[in-house]
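Before anything else, here's the structure in question.
With one protein chain withheld, the remaining protein chains of the complex are depicted in position.
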Amino acid sequence: MGRTVPTITYQLNETEAMLQNFRRALRRGDQALLDGLLASARRHLPAISASGALLPFEVALLAMLIEQARRIAELEDEIDILQEELVRLRDGKG
Amino acid sequence: MARVERTGWLMDVYTRPGGELVCWLLSEDGQRWLLPMDFPVTFYAAGSSAVLRQAWRFLQGRGVHLSRQVRRDLFHGERIVLAVTVDLPGRLAEVHRRLAQTFPLLDYYDADLPLAVRFVARTQVPLLGRCFFETDGQRLLGLQPLESAWEMQPLLPPLRVMEIECEANPALHPPQEITIRCDRRCFRFTVQPLRAFLANLQALLGNYDPDIIVTRYGDTWLFPFLGEHAPSFNPNRDEQMKVEYRRERSLFAYGQVLYRGAQALLFGRWHIDRCNAALFSEIGLMGALEMARVTGMGVQEAIRKSPGAGITAMQMQTALRDGVLIPVVKQQAESTRTLANLIRHDRGGMVYQPLVGVHHHVAELDFASMYPAIMVRYNISPETLNKNDAPAGLIPRTLQPLLVKRLALKQYLHTLDRRDSRVSDLKARQTALKWLLVVCFGYLGYKNARFGRVESHEAVTAISRELLLQAKENAEEMGFSVLHMYVDSLFVKREGVRGEADFLPLVETIQTETGIGVTLEGVYRWLVFLPARRDQRIPVANRYFGVFEDGTLKYRGVALRRHDTCPYVARTQLDILGCLAQADDPRERWKEAWALVNQRLRSLQRRQAAVEGLQMAVKLSRDPQAFRRPSAAAQAACQLQAEGVAVRAGMRLFFWYTRQGVSITPPNADDLDWERYARLVFRAATEILDILKPSRPVRQFHLPLCRR
Partner (left out) sequence: MCVLVCSRERVGDAATRLLAELALRGKVLVIDGGNCFQAYPLARALRERTTSLDLLSQRVLIRRAFTAYQMLALLESTPLAALPVVILDLLVTFYDETLPAGQARWLVQRCLQEIERLKGAAPVFLLLRTCLLPQRRFLHEMVYQKADTLFYEQEKPTSFAQPALF
């Protein structure tokens, strides 16, 4: 007795399996990007589970967006640092 | 003999073939007593009045007492029942079987309870508990308790232990020699000629008169062998009894296939087979006695069965004391729910994926016995579900004293010096109680649990998830980063915080907010969370290794923890961790660790490793004929079958990898598959060291980002 509904991890594995034909038809480079996106959702499994969504993949997409937003924030930070460096070099202070 | 009064211990109870109950008592003067006692037992039947009347007529004249009573069913409330009382407890099963066969429509209660549970509940004398008794030398005339099962420091009976060991696994080689230890003496006998061996064994049993016989392979070989070849030999203290044999079986429990070997049980003394007692290696004799004391199950049963059986016995005791009927079969059906409700509530504990990589000064906080504590605090019991302000339910009342006793033992242990002679016994007792608490939650949802219900199971996990989320919020409010959460523990760190004292305010806050005890397991000098093997970008729950500030290692989910890792590989991985533990940052010792691995690999290339260290141990997941591919375990199973050994699912098989496949007997160095072992060592090393590779950029996912 006990749990009969599969875990969110199992459910996402199933969804990924269903996407295999889609993945096969992508270019190799795009396949790697897709794998990265799907892997990034795994960092938020408890949140996806806690949502209690009937269609957890919809929430997983949101998790992927969060990871994209994080990546953008990281890159923006990098750009800021590089720009500051560039300004210093241009002004001959470096 | 005149009537005498004694103080002593209740050791066990059982029924003789005639059906009468016998108490095994040990009095303070060292005398052992096997005394029959009057102990009528009652079971109940409920159902339609017409059928009950027929059942009454059916039972009349069959030597039972019948009465009409009103008793309480936990779920249906008060019921009119037919009470069937049998004077000889050993006859109850037969009377019930006949009645149930003739009247299957009736609901039956209290018909299949372990005798000891019934006895303890009625007399209030716990097994292994001190008591006062009266006897005329023939029968037990009176029995009174002098302590309860919850006594913190019980005085133990002076037990005589005999150990019997054979030199090899009888499944592979018929033992030639038997070693017997008792009273600080050691005797060696050859099994053949059997008559001489039996005479020696009988003489030792007579002279030493042990209370406990601890064996290796006593269940599966020694007693069945003696029973077959020397039917007149009786190892029981009670000469009216024969050895009770129980068949082997495989069962599915706790998400895995378990194997229970055949059993040989004695009367008037106990037999414990180290190789067939699931918990004995961990809790030892002290733990076994503690388990028997609190559960009411005999020592021989308690040590062989899963702790779940112990929890069931405890629940039965509570029900008997409360006058609640115990159904023979569970019939509570799940209430109707919608699809959305099922998806939202049928979930396990909270698992918060870790942040992969190396972390420093991490504290591990654990909720103490979280699930049982929730069941007690929130009154989770099948009959109190969705009821506010209900009186304490049957499950919480069963668990409360267990929780209190374990906590008290733990606290007492903390006050003792590590070298104190009492420490090992206290630890064993504490661990025995821990196992009961660990399984009590699962039993709430177990399909055959008498008082289980799936909704109460779900309620516990729902509350546990909420508590862990609360803890996470508390930690984040106090500026801590939560690195990982796993069901009842969380890993946190904060910039600038290092010592245990710095984490105590967080511990206190979580404790206050959640109402459940929280312990600080310790602060790691460093801790490494590992990613998935198949994809380094995916974090995996509960897979980590680290070293506490005092140098103690802790590791989960690595080869070292798996039962199928051979000792040589496990030793190598432990040595790697030991090497890393010397540094403030494990990455500093990456090269040294690899040097150690290379040394081990070279030893394997030179065939210098001892063959015992390369023995694999794998649990057979299914019966041998069900294997489609010839896995190593399947090959080992086939070899064992060829040797005439009956192999069943759940058995642990031992073998070596050889160039031809596997071997169940130690092979020559030339035959061993050294390359395969080298691959295993390499795999165990990369499992730990890959993530520490210096060139590897270890990414931290924290906002705001730290700028260099």
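Lettered A and B in written order, each chain numbered from 1.
Everything that follows uses one rule, which is that contacts are C-beta pairs under 8 Å (C-beta built on N, C-alpha and C of every residue); 3 or more make two chains touch, one makes a residue touch a chain.
Computed from a prediction, not measured in an experiment: that's the story for all the values here.
The undisplayed chain touches these shown chains across the complete complex, A, B.
For the options B:1, B:339 or B:642, the residue in contact with the chain missing from this view is B:339. The set of chain B residues touching the chain not shown comprises 104, 329-340, 342-343, 346, 447-448, 454. The set of chain A residues touching the chain not shown comprises 1, 4-6, 11, 14, 54-56.
Operating definition for what follows: only the chains that are shown with their structure count from here on.
Chain A and chain B, compared by their mean Cα positions, are separated by 41 Å. Looking at the complex, you find that chain B touches chain A at residues 339-340, 342-344, 346-348, 350-353, 442, 445-447, 449, 452, 454, 457, 465, 469, 485, 535, 537-539, 701, 703, 705, 707. Note for the complex: chain A touches chain B at residues 1-5, 7, 35-36, 39-40, 42-46, 49-50, 52, 54, 70, 73-74, 77, 81.
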